[in-house]
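First the structure, which I've put down as structure tokens, then a few questions once you've had a look.
Note that one protein chain is taken out, while the other chains of the complex remain in position.
Letters A and B mark the chains as written, and numbering starts fresh at 1 in each.
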Amino acid sequence: MSTDAGPEVAFEARGVSRSFGATRALDTVDFDLRSGEIHALVGENGAGKTTLAKITAGALRPDSGTLRLFGEPYDPRRRSDGSAAGVAHVRQQLSLVRGLTVAQNIELGRPRALGGTGWRPWPRAFNARAARAEVERLAAELDLAVPADELVDDLPLAVRQQAEILISLAWGARLLILDEPSSALGPLETDALVALCLRLRDEGTPIIYISHRLPELARLADRLTVLRQGKVVTAGRDVHDADLRRIAELMIGDITLLDVERPALAPGEVRLDADGLRVAAEHGPGLRDVSLRVRAGEIVGVVGVAGNGQDELAGVLTGQLRPDAGTVCVDETDVTGSPAAAVGAGVALLPEDRTAGLAADFSLAENLIARRVADPQFARLGVRLTKAVQRHARALAERFDVRPPEPALRAGSLSGGNQQKLMAAREMERDPAVLVAAGPTKGLDPHAGRAIRDRCFEAAGRGGAVVIISADLDEVAELAQRVVVLSGGRVTDRFGVEEMTSARLGAVMAGLAWDPAGEGLE
Amino acid sequence: MAKLAELTFWTATISGGLRLATPLIFASLGETIAQRAGVLNIGLEGYMIIGALTSLYVTVESGIAVGLLAGALSGAVLALLMVWLCVRLNANQVVVGFGLTILGVGLTGYIFRLTTPLGAERRQVNILGEIRIPGLSDIPFLGEAFLSNSWMTWLAFGLVPVVWWLAQRTVFGLEVRAVGEDPDAAFARGVDVIRVRSLATLLSGLLGGLGGAAITTALVGVFEPAITAGRGFIALIVIIMVRWSAWGVAVGSFAFGLADALGANLRNIVSDSVPTEALQTIPFLVALIILIIGARRARMPKSLGFNYVPDR
Partner (left out) sequence: MSTTAPDAAGMDHGAEALRADTPFERATIGLGTSLLAVVAALGLGAVILAGSGENPLTAYGAILVGSFGDWFAIGETLARAAPLAVVGVGAAVALRAGVITIGAQGQLIAGSLGALCAGFVLQDAPAVAAVPLAAVAGALFGMAWVLIPALLRAHLNVNEILSTLLFNEFAFLLLAYLLNNPLKEPKAITPKSEPLPDSVVLGDLVASTRLHAGVLAVVVIVALFALWTRSTMGYRYDLFGENPRLAHSLGIGGRRVVLNSLLISGALAGLAGWLQAAGLLQRLFVDIAEEIGFFGLVVAMLGGARPLGILAAALLVGALQAGGLHMQATEGIPASLSDVIQALILLGFAVRYAPQIAAIGRRAVRSLTDTFGAAAGWGRARGGAGGEA
């Protein structure tokens, strides 16, 4: 394989496969990381990037294939084996304990080989001064502003990430894996991250950099490998020679996402009118004067990096969260801060966190009836008519293609896609006036994703006002006619579908200015 | 009522308060660690009562040192069940804790009745003597009230800085807090969540058992069924009030012990028209107030009561 024997190889995977149930997450993958390089691993969601990263870090074991680390055979059984061998995996959901300070985190779980905890009969004193000094020394070396004594909870995301990288190095990392490190960062923070990565590389720490943001990779990576559906489609290509457009095509494969057939929708009356919303949030920016007006038959996509006010927006639009200021009206009925009023006015919600939208230990039938339990059709004198509920559940489950459409089955036993369909069936059974869908197709297989997408189109087609809140550009591009960009709790840009280019989306989402050519549709 | 102004009344009440605080301190200190690690031991009452019986019975046979050790270990054995069922098998913490309380009370009642048929003489030990600090304990009022205590009381207060040190100044303490706040992140950092939670629960069993031992060996000298009288639950209240702090446990337990002693001592000096039951409500009223104040300020460990199920 490695014909040119020149550069030293830091990490090497040969013929690695790993399956989860029937899904082949990795299929005989070869991968190598040279010393002194940043090797980008790119691919769509579900392409196998994270699985490969976890195998490298020791958090997963491959079904087959061999690994070598710095020339030695490498067979980690758990994450701590990986960190003891010098592999650090900085994940999307960072793993610092939030209730402790950075200095305390540096000591927590330090690998035993590096003077860390193992079992010993007597508790080891925690030397707060030494830990603080270590953090400060490394922060100075790396030119990072990481405060040693602040609670991780109180630090901005970017600093938390820097702290985690810093701790990895303190623990003796010789190889870094950064998994989607920039997905929640603003442009300046991303610049700082790129600079840090380059410095680390130059000082001799090779990095596996996982991302699907190609422009960023062009700035920092040396080589890149593209994964698609568990297979390597391009191995170790030199980034500087590569045609990024071609790489993007390879990544996405045959599906032309931006050309989904969208039914013709004719927007009518304003059905959802949210005006001047302000929410103070404990973490993140909350909402700072956000207005949104959506017409019947219209699908508006709210895009933005996660944590920029999306959760608050979904909460306020569905009445679950009372805003500090502003109103939400549905068909001219005020539903501000009242979930009951919102449900009564026909507001439907597909929450991003699916555990919030489903009673997992209830049966399908009991879940499907949740919005209509007192409906005369299903209850008489306050007692539920079990037969009618079951019949209705079966019909509804079949209509929404929930598999299996078995009313007595426990909802939690369904697959993720079917749970989402079940939720859609409950929420969209009767054409909603307003549908708020947060990341509705996130994590679904293509089939289920298409089904949910069609439901959103259907809701709009029948005169509903649809709001798609998502950090996934592809999802928004497929669904929305109009795009609203949410950044730092404010609407920073609005434009129509015809102006929607990935360049523009990428730029405004990253907080960059865009020529105010499109003044928005409002 | 004139006696209320007398110094001897307050001397007796304060030293009595310290005495009554003793079992609470032991139990709450252990439970503080367990709760910081995210394990809610509703069964603390069970640990205490089994410790009370075991320590007394063993003390009669083998002396106080072995007796205390046995009491602590018996509490830990019950806590081992908690570890196995909740920390390992992820059974519901409240249900298991409730079951352990019933088990402890039932088992000690069974053993007591079996070994003490009606009319038979009860096993008895001399309650632990006082340790007086030469010079200091002779200081009028202060010395009598605060510095003439059973050595079990000294031991309890002596444990406070030890537990504080363990929680605040050791890596184990960091791990305990980490697994109670955010077990997923702690696991990702390489902390063995299950091991830390198990150890913390066992510590709570050891100290709970010791707290029960303090009742029989330092306060009463005999065992009778239900002798712990809900002190395990009072300890849970104290912990909420003092926000999981070791020093706070000392203060909170003393406050409750003082209320308890006050209720008992007032009986001797108030007129007969005041029902004794009214005086007996004093400690519980104090506990209720503590609970209400505590609930408003509580910032409990984020995953308290929730079991940790690793992804894989």
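Here is the rule we use: contacts are C-beta pairs under 8 Å (C-beta built on N, C-alpha and C of every residue); 3 or more make two chains touch, one makes a residue touch a chain.
Predicted, not measured: the structure shown is a model, and the values here were computed from it.
**Q** Among A:Thr234, A:Asn418 or A:Ser470, which one touches the chain that has been omitted from the display?
**A** A:Asn418
**Q** Who touches the missing chain here, B:Leu7, B:Val95, B:Val222 or B:Ile269?
**A** Here the residue in touch with the unshown chain is B:Val95.
**Q** Given the full complex, what residues of chain A touch the hidden partner chain?
**A** On the side of chain A, residues 21-23, 318-320, 338-344, 349, 351, 355-363, 366, 369-371, 373-374, 379, 382-384, 386, 403-404, 406, 408-410, 412-418, 445, 447-448 touch the unshown chain.
**Q** Considering the entire assembly, which residues of chain B contact the chain that has been omitted?
**A** Against the missing chain, chain B presents residues 40, 42, 81, 85, 89-92, 94-96, 98-100, 102-103, 105-107, 109-114, 117, 225, 230, 233, 236-237, 240, 275, 277-278, 280-281, 284, 287-288, 291-292, 295-296, 300, 303-306, 309.
Everything that follows uses one rule, which is that only the chains that are shown with their structure count from here on.
**Q** Could you list, by residue number, the parts of chain A that touch chain B in their complex?
**A** Chain A residues touching chain B: 60, 79-80, 83, 91, 94-100, 104-105, 107-111, 116-117, 119, 123-126, 128.
**Q** Taking the complex as given, what residues does chain B use to touch chain A?
**A** Against chain A, the touching part of chain B is residues 166, 169-175, 177-178, 181-182, 184-186, 188-191, 195, 302, 312.
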